[in-house]
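Omission of a single protein chain aside, the complex is shown with its protein chains in their original locations.
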Amino acid sequence: MTCEEFQRVLPELEGGHNFEQEQHLKTCSRCSELISDLSAISQQARLIGATTEEPSPRVWNSIEITLRQEGLIHEPSPVAGRARVTSWRLSWLVPALAALLVVFGVVLHRPGKQPSRSAMSSPPVVKAVEEPGPELATLADEEQLLGMVAARAPALRADYESDLRAVDEYIRDAERSARSNPNDELAQQYLMNAYEQRAMVYEMAMDRTLP
Amino acid sequence: MHRSVRAASLVALLAWAVAVFAADQVRKDYHFKVHHRASVSIFNQYGPISVRPGSGDQVVVTAILHSDKAEIDTRQSGNRVAVVSHLLGGADADSGRVDYDVLVPANANVTLHSTTGPLRVEKMRGDVILEGNTANVDVRDVSSGHVHVKTLNGPVTLTNVSEGHVEITSVNGDVSLKSVSGPLVHVNSTSGKILYDGDFGDGGEYSLMTHTGDIDATAPAYASIDVVASSERGKVENDFPLQPAHSSFVSRAGSAFAGTMGKAASSVKLLSFSGKIHLKKR
Partner (left out) sequence: MSAAGTGNLTDASRKHSKLTEAEAIDRAKQGDADAFETLYNLHKRRVYSLCLRMTANTAAAEDLTQEAFLQLFRKIATFRGESAFSTWLHRMAVNVVLMQLRKKGLALVPLDETVESEEESPRKEPGADDMRLAGSLDRIQLNHAIGELPPGYRTIFLLHDVEGYEHNEIADMVGCSIGNSKSQLHKARMKLRELLKTSRAEKATKP
């Protein structure tokens, strides 16, 4: 086997050689050195995988903003907290009512003081909790963002506020257009661009490397 | 006599003020040895950053600090260089200002972040990424590299940029593109005005889109484009004799038009929700 023949099949060899190739390697220092070098490169390459480099904090900030924008993050909010309390109340309501009924039943059958009609006829009422609409939630987010900007760079608060108003108006117009023309590609494009603009304002406001 | 004494006193006072002011300024120089396609990042809250090509395989950073309320951190990791202005407590836009003048290899990739800027990059062949709040952004004579700009209120000007992707996102800043062409040119603005003066060449995809800003596009008579222009509430004008496009797009006199010129090599979208659009012939 010649060097040329050996090196021609080299791309297909993955560590294993047949008898003829082994014989050639035993007698040819050049091909033997080549195999050794390529193997060293491949082995060292595996060690490159381990790394300590990491992206800047901006990357996570941007990811978090986008996830919130797309509604993929459901933060526990005061409303959700109230909803959790509400569901706690509801889940205990049935046994509580049952216990009350037992108590009243016992009391009713006892001689002596009668419970008042109003107490018997009006079981505890759990008020329905209304969730704030999306606009209120957005305003709350924006106030929080502007608060952050004001704390870091007070001079920029007015600019950010004006920018947010402008992009909010863009989003409102784009949403209205998309609702009226649900199959219109252009309307969808405007909506995406409007959200991209808002995401950028948030991203820049939350960028901790800059005010 | 009285006037000349007063004038002389004023000059002396000015000279003293300049001397005092300049005395607080400190100049620092940094040199970094790099290889092919280095990455250079500069983060600077307040103050200009200017980047242009230097000679040899090195990055040379000259920084003027305007007070002792700013420090400079530098970091080199192989072919990546990062320079960050670090502000101490009590720093503001004046005392925290640092002026950067940076020389890099022409094929380096450059990333600049600033609040106030201005940011200026010229004669580069690598990727250029610029971010600024109110920074004035000026990019000129860039070829082969991609140019990405994000700004809130600062005006953006690109001149003679070609062969790469151009993506500009601006909320209120005006965007001006002169002799800009490439496979992809996208501008997305809320209320900024968009000005384009070029040939829409390279068989690229051009999209200039704004909410309330006006769009003014000027192209030569030989432009080879497939154009769509539409404004929901604004007026739309066209100086080109377009051939009708074979699509379902419905032209509305005064508010939308579509058609082709020449071989329709490039796709051009001029879209404003409520601003005016004018496609002019040069």
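For reference, chains read A and B in written order, and residue numbers begin at 1 within each chain.
In the analysis below, contacts are C-beta pairs under 8 Å (C-beta built on N, C-alpha and C of every residue); 3 or more make two chains touch, one makes a residue touch a chain.
The shown structure was predicted, so the numbers you read here are calculated from the model rather than taken from an experiment.
Student: Which displayed chains does the hidden chain touch?
Tutor: A, B
Student: Give the residue, chosen from B:G78, B:P220 or B:G262, that touches the chain omitted from the document.
Tutor: B:G78
Student: Just one of A:S62, A:S162 or A:Q189 touches the chain that is missing; which is it?
Tutor: A:S62
Student: Looking at B:R6, B:R37 or B:K263, which makes contact with the chain not pictured?
Tutor: With B:R6, B:R37 or B:K263 as choices, the missing chain is touched by B:R37.
Student: Name every residue on chain A in touch with the hidden partner chain.
Tutor: Its contact residues with the unshown chain are 3-4, 7-8, 10-12, 30, 33-34, 36-42, 44-49, 51-56, 58-60, 62-64, 66-67, 70, 72-75.
Student: Determine and list the chain B residues touching the chain excluded from the picture.
Tutor: These residues of chain B touch the chain that is not shown: 35-37, 39, 41, 78-80, 82, 109, 111, 127, 129, 146, 165, 183.
Keep in mind that, in the parts below, only the chains that are shown with their structure count from here on.
Student: Averaging over Cα atoms per chain, report the distance between chain A and chain B in Å.
Tutor: 31
Student: In their shared complex, at which residues does chain B touch chain A?
Tutor: Residue list for chain B touching chain A: 43, 45, 77, 84, 93, 113-115, 131, 133-134, 150, 152-153, 169, 171-172, 188, 190-191, 209, 211-212, 230, 232, 271, 273-274.
Student: Can you tell me which positions in chain A touch chain B when the two form their complex?
Tutor: 53, 153, 155-156, 159-160, 162-163, 166-167, 169-170, 173-174, 177, 186, 189-190, 193-194, 196-197, 200-201, 204, 207, 209-211
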